[in-house]
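Note that one protein chain of the assembly has been removed; the remaining protein chains are unaltered in position.
Each chain gets a letter, A and B, in the order it is written, and its residues are counted from 1.
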Amino acid sequence: AEVTLRLHHFLPPVAPMHSKFFEVWAGEIAEASNGAIDVQIFPAMQLGGKPPQLADQVRQGICDIAWTLPVYTPGRFLVAETMSNPFMTTNAEKSSVALHQLMDEFGQNDYPGVKPLAFHTHDGGKLHTRDAPVLSQSDLQGLKLRAPNQATGDMLTALGAEVVFFPVTDMVVGLSNGVIDGCCLPYEVVPAFKLQELTSFSAAPAPAARGLYGNTFSLLMNEAKYNEMSDDLRGVIDAASGAALSQRIGKQFDAFEAFGKSMVEKQGNEIVEIPAEEIARWREAADPIHAAWIEKLNDAGHDGAAIMARANELLDAG
Amino acid sequence: MDPFTLAVLLVIALFILIFMRVPIALAMGLVGAFGYVQLSSFSSLKAYLSTAWVDKFMSYDLAVVPLFILMGHLATHSGISASIFGAARAWIGHLRGGLAMASVAGCALFGSISGSSLATASTMARVALPEMKKHGFSGALSSGSLAAGGTLGILIPPSVVLIIYALLTEQNIVKLFLAATIPGILAVIGFMIAISIYVRLYPEEGPTSQKASFAERIRSLGDIWHVVVIFVVVLGGIYGGFFTPSQGAAVGVVLTLIMGVIKGGLTVNTVMSSLIDTAGSTAMIFAIVFGADIFNVALALSRMPMETAAFISGSGISPMAVMIAIIVFYLVMGCLMDSLSMILLTVPVFFPTIMALDFGLQPEQQAMWFGIISLVVVELGLITPPVGMNLFVISAMAPEIRMTEIFRGTIPFIAAEFTRIVILVSFPVLSFWLVDLIAN
């Protein structure tokens, strides 16, 4: 191959994102470039470092392409992080389209030295519990929940839950021996941790309501590497990235979500729906978190209110 | 030069440097850095090394290593470990090689609260080496039994390696822990048999002590109530749902301190020397962990482990032959690499291969069986020369024992492990029977 691109990510290769997206995408690029571009995939942080370093690794050329989460480096990619706040997600496809648009409008200067290839989200988080389903705020009182990120933790704390931030390995053991009562994660990660065997109940917001939270993801490429490629090959990368790619990954995450849900159903776990009115009350409890986020954006020199309003507009439009 | 050839040369270069008395951490770091520059570039090596040290050690998983080592030093300085050996000697010391067997039993006990082999080896070595030396055990037998016993840290659940395997293959961690129990007990039995054969062949290396009277035995039990409290609280805490195994390490340190003070062996001075001793062993282990990190990244960049694994997978031979080829590959690589990197680099390729083959098992059973086999084989890498982390740990604890002696001492245990691998491969049911019985 004329150009070798090392793609580094943190998921194990059994994850659907690796086998159903990265490998397929790498194959498409090889084909479109007649074999001139060889995308070598290194899963599970095989090139060293920990997931929070992926953004730096791709900027510094330690790898050529990296798939990472803005929340891994809190405060560095504030615009992309905006949609990781509670109640800033619908389904993965629509939210990904909205996020990509938001980044086009507000996030152009956040990635010096890096060429973003796609921005996307996963589907909204669900509450998976051991002993009882969560249907209303009263069910959350004193419940020991593992939160996926800071903002979601703040939201669950505001609603009365007792929040812990265990690493995932401790979360799995904690769920099995009862140190914690549940966790907040999308269905998509259920197979990875066999969550369906560790919990008995899953609560999802009613379809019309916003998701509890959704992490944002970015697929980034080293800019120097991109620039030193020939025009033809740059064209191959251009065609394989951008808004269409963001939407495609979002759509795939919806499929992963459906698969994860089917695992929960197959296990015979009880799946309940949190009513839309209840979620509306929860959203009010999250108002201070959103207000604080706007302040944070303002402090960093952005127009926080405008970004937040535009994000909501894009989400509601989808 | 193509990356594959380069990787093979790197491995050879590492061997040569290690044989030339280069400290292991330095040898791995140098060879790794050279390979990194060849396969990537000097500027990316510079970038990688500007954060890699802090990234590597800002880690909850690695933090249990100094915690468990500290726990071991505190236990030694407070005299708690001496009383464990008092009791062990009273009960089985009169057997030939009894103290070595007691060390293995101690490792098994410690391994049931610790998930790391390095922590188990260093803690128990700290506790048991001086005692065995005092009672006339040879350096080879005492270091061999402790290096082998140390592997019980990952063979007996909880186990860091199994956690990584479970995450890579999307298996249930708790079921895997359960699955590892019977193979873990088999390991203890195998090590005991190895010791008894060893001391029959070389009686002078593992002398017997005088048989204790019944009254002495009962008294010795009264001396170990501190240990009993520590184990009951830590084990009960983990299995009773009060804390997670990683939190258990911290609780263990605090409890050992409290029990040491109650026992009267701990003073400000002895606590300080425990801290200094912890510093020495931790730095040595972490330096190797860091050197290994650079070396393993270089190997990953070459894609040599992945390509070899893919070659074995794609060779179209019978299922059992594939399994044996994988085991042989692991055994060879185990001489050179540390267990976690081996799992990380190869399981992603081997696991789907094994799962696609028909061994007449349910998918989940097959996944657990392969998990246990991988665990046992990479664990064996910890005690096979020349790169065997447990051997280095023992060497650091007892600089007066020559590396040659340590290597010699592990031979019977390596033989025991080979036997166990044959048993586990021949009877897959041993790896999932308990899970079927309890969890399903």
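Just so we're on the same page, a residue touches a chain if its C-beta (ideal position, glycine included) is under 8 Å from a C-beta of that chain, and two chains touch if they have at least 3 such contacts.
Just so it is clear, contacts and distances are computed from a predicted model.
**Student:** Among "Part of AAA domain-containing protein", "TRAP transporter small permease protein", "NADH-quinone oxidoreductase subunit H" or "Ribosomal protein L22", go ahead and choose the protein name stored in UniProt for the chain not displayed.
**Tutor:** The chain we cannot see is, by its UniProt record, "TRAP transporter small permease protein".
**Student:** Using the definition of touch stated at the top, determine which of A:16, A:74, A:242 or A:275 touches the missing chain.
**Tutor:** Candidates A:16, A:74, A:242 or A:275; residue touching the omitted chain: A:74.
**Student:** Kindly state which of the options B:251, B:309, B:342 or B:375 is in contact with the chain not pictured.
**Tutor:** Of these options, the touching residue for the absent chain is B:251.
**Student:** With the missing chain put back, which residues of chain A would touch it? List them for me.
**Tutor:** So the residues of chain A touching the unseen chain are 71, 73-76, 149-150, 162, 164-167, 170.
**Student:** State which residues belonging to chain B touch the missing partner chain.
**Tutor:** For chain B, the residues touching the absent chain are 18-26, 29-30, 46, 49-51, 53-54, 57-60, 62-63, 66-67, 70, 237, 242-243, 247, 249-251, 253-254, 272, 274-276, 278-284, 286-288, 385-386, 392, 395-396, 402-404, 407.
The rule is simple: only the chains that are shown with their structure count from here on.
**Student:** Centroid from C-alpha atoms only, then distance chain A to chain B, rounded to Å. What do you get?
**Tutor:** Distance between chain centres, rounded to whole Å: 36 Å.
**Student:** Under the definition above, what is the set of chain A residues touching chain B in their complex?
**Tutor:** Interface residues on the chain A side: 6, 12-15, 40, 42-44, 46-50, 52-53, 56-57, 60-62, 166-170, 172-174, 176-179, 191-194, 197-198.
**Student:** Can you check the complex and tell me which residues of chain B touch chain A?
**Tutor:** 40-41, 43-44, 47-48, 51-52, 55, 58-61, 158, 163, 166-174, 238-247, 293-294, 296-297, 300-301, 303, 344-345, 348, 351-352
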